[in-house]
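A single protein chain has been removed from this complex, and every other one stays in its place.
== chain A ==
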Amino acid sequence: MPTTASASTTSGSDGGPSSLVARLSSSDPDVKLKALREVKNQIIGSKTKKLSYIKLGAVPRVASILSAAIADGDCFQTAPAASVRGMLGYSSNVVVQSAAALGSFACGFDDGVQAVLAAGALPLLVRLLDHPDDKVVDVGARSLKMIYQSEFAPKYEILERGSLEFLVSLLNREGENVTELGAHIIAHSCRTFEEQKVMLKAGVLKRLVSLLDGSVGQRDASLGSLAAAFKNNSEVIKEFLGPHGGKLFNAILRLTMDSNAKTRLLACQCLIVIRDATDCYILELGLNRKLVNTLLELLDDPGQVGDESPFVLSSLVLGKEDLHTIALEADAMVKFRDCMEKENVNPRRLRGVLLALADLCSKLEICRSTFLSMQVLKPLVGFLNHKEEDIRIAACNCLKNVTRSIKNLCAGYFMKNEALVTALVLLLMDASEEVQVAALGVVSNIVVDFTTQKSMFVAHEGMQQLFGLSKSMVPAVRSNALWALRNMTFLADDKCKEAVYFGMTPSLIADLICDDELSVQEQALALVRNLVDGSVESIEQVFADDGIILDAAGSQLQCGPNAEVLIQGMYVLGNIACGNEIHKEAVMCLLFPLVGRGPEPFFVNFLLSTDSRLRLATVWVLINLTLPSPGALNRQQRLQKEGVLSIVRSMVNDPCLDVKIRVKTLLTQTELGDF
């Protein structure tokens, strides 16, 4: 953020930055112009110097010089004689130097863009586009271009009156920087369906295509703006490209092989946008392979292109198994690993690599096993401690996908890794809730450990953290913490279940079952479902504190509107009904409560539900209640009396085979089946 010069210029000598900034306010025009030039020259290509001058308050001073020069009025008169001879007058010279300095502050540096915008320089620079001197126009356009390449630039309202005409005028002018500016404004601001349609109708897209034959800058700006105009809009794409893509599609294809790295990246991006928005431009296998190879090569670029290429690659392969295979064959995993192992990798690039790696491991086991066999896990675990929050989140998301491998979960592969477990438990205490949610995603997966190696997680206080997070004020944290506990208790031994009952307490579990958030209710009931699947002792625990957990489950079943919640609730009852007679009778009490009853038991609606999973869960409860046991006959008679079994009889031809078979089991068991 810019600060005032008086607050920051505390220790400058005559020749130092502070002094230079002070000279920007000199009353001597020559001193001021000289200082302006010097600032501009010093900051070119140096983010450190830009930041230093921003802190010294240089940007508002430069903007003020530009404002004064414009207000002076001279520079907007017909080109003076000096300019005609190729030399600028004083005012124009000040305008050029100040506008160029502002552009340099903004060039590739978001802090600079923000400082320039905060100094109110944007409208000043826009005014320069009407200047009679081409050189002033050019420098104004160049500086604006720098601003519009940043995400911090304000959105240009294309649909406002006169806006489109202005854009068209920019694109139709001769200066390269001006046309590029027009394209960059479109790339930055064309977002909505309506804006994209307006662009097409006004012939803007045709003009953008013609820029593909222009300079490198025009070409790149055109590709970026075309991608924005096409994004998620199949209508515009089909109308503009025609059914087969035509010349433009081929022209963009050719640009993926251009000698300029940025052009290749932008061409790939444009093709992916076209593919994603339509179903008629399916890229051929060979082309997909080429795009993957191109984007992986671009990862070698040390600059911005290399930083952006993994993001574009991620958009190419997202959710597409065939592309995951192609990327794997193209050694993407090696490239990513090498990138991750480099020192001082740009955080943006690292985030992109982690994102692409996460996509790659999202579906195919072969990708996950290659990931593990290539020792990518080690550097990835290291990034769980990265100082940047975004990187920690990206590393978690990547790990979440890698740990979906049941094959490795069964081998206890992840829980054996102490560095991983330790780092994850630490992240559960992270100051950022987003990080906590992401870390819980990984924990949820790795605790599905089919061996008995949960001890390391417990030893590192992992369970205690999960108990704590289940009380979080943030619903996503609560839900994910419960999700992890639910997965942890899947087929767990009694000791583990006791620890959960003890650590959470029945009243907390009951509160979570009745939480405001559906996802929390569902996970809480799924946790109880696992807790009560096992020995009679583990069922017994659910009756603690006057059966507060059961009461909560019962109340959700009677008034819960969500099928997922109801399904989990019915499996809680079904599992309890696997216990002894007392347990089975307790389930009967829940099914037929004394108070709040309607004309028929609430769960009859579940049998009539359109969701076969809910019908099935309900039938299982009834099967367990009527399996041969001392009290089975009484329960059967009650079900008969309440009309439940007659409804079950109507389900003998249930469209779901599983339900149909279990209905048959139930009716045979209750000797009411006519088979």
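The rule is simple: contacts are C-beta pairs under 8 Å (C-beta built on N, C-alpha and C of every residue); 3 or more make two chains touch, one makes a residue touch a chain; residues count from 1.
Rule of thumb we're sticking to: contacts and distances are computed from a predicted model.
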Protein name, per the UniProt record, of whichever chain is missing from view ("Vacuolar fusion protein MON1", "Glycogen [starch] synthase", "Glucose-induced degradation protein 4 homolog" or "E2 ubiquitin-conjugating enzyme"): "Glucose-induced degradation protein 4 homolog"
Selected from A:L616, A:M651 or A:L667 as touching the chain missing from the view: A:L616
Residue among A:V31, A:C410 or A:L633 touching the omitted chain: A:C410
Residue, one of A:R61, A:K290 or A:R486, that touches the chain absent here: A:R486
Chain A, residues in touch with the chain not shown (by the definition above): 321, 363-366, 368-369, 400, 403-407, 410-411, 441-442, 444-445, 448, 450-451, 480, 483, 486-487, 489-491, 526, 529-530, 532-535, 564, 571, 574-575, 577-580, 584, 613, 616, 620, 623-624, 627, 629, 657-658, 661-662, 664-665
